[in-house]
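Notes follow once the structure below has been shown.
Missing here is one protein chain; the remaining ones are kept as they sit in the complex.
Our next item is subunit A:
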Amino acid sequence: MDKAKSMIDKKGASGPFHVNNGQSQRGFHSNGSCCSSNTFGSSTGGSNSSTFENMHHVHRGDDAECNGSPAKRCRLRRRTESLRRSRPPFPWFGMDIGGTLVKLVYFEPVDITAEEEQEEVENLKSIRRYLTSNVAYGKTGVRDVHLELRNLTMCGRTGNLHFIRFPTQAMHHFIQMGRDKNFSSLHTTLCATGGGAYKFENDFRTMADLELLKLDELDCLIRGLLFVDRVSFNGHPEGYYFQNPSDTQSCVKKTCTLDNPFPMLLVNIGSGVSILAVYSENNYKRVTGTSLGGGTFLGLCCLLTGCETFEEALEMASKGDSTNVDKLVKDIYGGDYERFGLQGSAVASSFGHMMSKEKRDSISKEDLARATLVTITNNIGSIARMCAVNEKIERVVFVGNFLRINTVSTKLLAYAMDFWSKGQLRALFLEHEGYFGAVGALMELLKTTEDP
């Protein structure tokens, strides 16, 4: 407990968290590329140290404009020129096709020169306009405007990174749109990860004449996560945790970065759950997983309450009371079960009250939604905690779209980690929850095209 706490406290005391705001590294790695092998002539080896260095090669766009000696600026320009030649053509996309949602990140360049503007083909322009001027696409596509990373420099270009999601069920519409917009004429590589990259590969090929570059989802997840944490969230830390998670009164959200992120237990809650022990960017293992994930929450909620969307389900859950549905320790023992240190308020049997018809008739849909959410969340917390202890890792990072707009679950996970580990474990969360896989896929695009 003390160890984990002191680590963060120390940082808190020493000033701001590690926020990569550019100022401190000005002139150091300005205008770097996300992948430096060609530019700097260094090898593409994936050793820890070089990977770590690469972390600092990406900076906010204003870095490029900051002062420096004329000679230095000249040198930088030359590098930028050479970079440009090996840069992949626009548009830059990264896609993560999950079981329920497709996550799409799109890099919108804002440093387009007049010359470029003229060269830019019409349908590329229309894609850019379509994506950046709308916040909703079709019936189900959504751009998470609040997550947009502005003035980011990637591969020598400055721009905004947009975060878009739509249901996997709409995948065929998306592919059709790719065909209609003659996407294949742009000769871009579409980097995709997630199971759908495999499942829909053939559809992309036959319907839209597009070749996917298929990437491993866990590789992408880790790479994307570390990247976003490094570049920070428009000047603010990407990560956060809850202080005093066991006390509802004084529980507050605090921001933080994943400075010295390793080792970490990474719990990715999508439709299902994967739990990874991550020792470095390239050294990780999948410890376990569970099929009780976000898909289970939504699936059960739809069956139990007739709701149709995640938002609806969460809205109901926020109003419900799970203790009408769950049997607590005190419902069985009249109070605490002292011999085994079980509090009376602990859940003894999820949905246990529902064995009785009277109780079934007396509960609301909101109660059911809440109980479903609490059951799934506690179970994930429990498994994650066991894995953390087994792997001897104190920092548990929860990501995935299940946590989107879901403070009930984030607080519960923080509480569960803290309470059951007696303060030994700390739950951390990241603002871009479910998008890291897609970011990782985009980074792969920028990396691969540089390889000779």
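Going forward, a contact is a pair of C-beta atoms (placed from the backbone, for glycine too) under 8 Å apart; a residue touches a chain by one contact, two chains touch by 3 or more; residues count from 1.
The criterion applied here is as follows: contacts and distances are computed from a predicted model.
Note on the omitted subunit: UniProt lists it as "4'-phosphopantetheine phosphatase", one of the names in "Vacuolar protein sorting-associated protein 51 homolog", "4'-phosphopantetheine phosphatase", "AP-1 complex subunit gamma" or "Proteasome alpha-type subunits domain-containing protein". When the omitted chain is restored, the residue from A:L298, A:M316, A:L412 or A:M443 that touches it is A:L298.
Annotation: of A:H146, A:H187, A:K357 or A:K422, A:K357 touches the absent chain (contact as defined above). Of the options A:S86, A:S271, A:N401 or A:S421, the residue whose C-beta touches the omitted chain is A:S271.
For subunit A, the residues touching the absent chain in the complete assembly are 98-100, 194-196, 198-201, 216, 218, 270-272, 286, 288, 290-296, 298-304, 306, 308, 325-327, 331-333, 337, 339-340, 346-360, 368, 375, 378-379, 382-383, 386-387, 389-390.
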